[in-house]
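Attaching a single structure in structure tokens format; questions to follow.
All protein chains of the complex are present and in place, except for one that has been dropped.
Entry: chain A
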């Protein structure tokens, strides 16, 4: 069971949500001109990464709203959630999904501290 943060309602249990697959897949404008391969790629081809995944969720039993999320597919830890239409958040390349965003940022600040005692 995951705990997922709805951008409006806050932290709720996964049972209240429905997953909506990969995010940021735009429907092609020129559908009549697409080849079968191009159409198939739009419908079926997904990045399926081991690691950072941008995906859609809907708070189906709560506010009923769709939103986007960044989840690490190995650890199921969410980097962030954001509303539809908002900018895709950048994720640092060295984030391994073992920590939350807050933990990662706290650790990064520590190692970058001027006294240099950490690391």
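Operating definition for what follows: a residue touches a chain if its C-beta (ideal position, glycine included) is under 8 Å from a C-beta of that chain, and two chains touch if they have at least 3 such contacts; residues count from 1.
The working rule: contacts and distances are computed from a predicted model.
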Omitted chain, identified by the protein name its UniProt record gives, among "Transketolase", "Phosphate ABC transporter ATP-binding protein PstB", "Sarcosine oxidase subunit gamma" or "Electron transfer flavoprotein subunit beta": "Sarcosine oxidase subunit gamma"
Can you say which of A:13, A:38 or A:76 touches the chain missing from this structure? A:13
The one residue from A:61, A:88 or A:110 touching the chain left out of view is A:61
Residue numbers in chain A that touch the chain omitted from display: 8-10, 12-13, 15-16, 59, 61-65
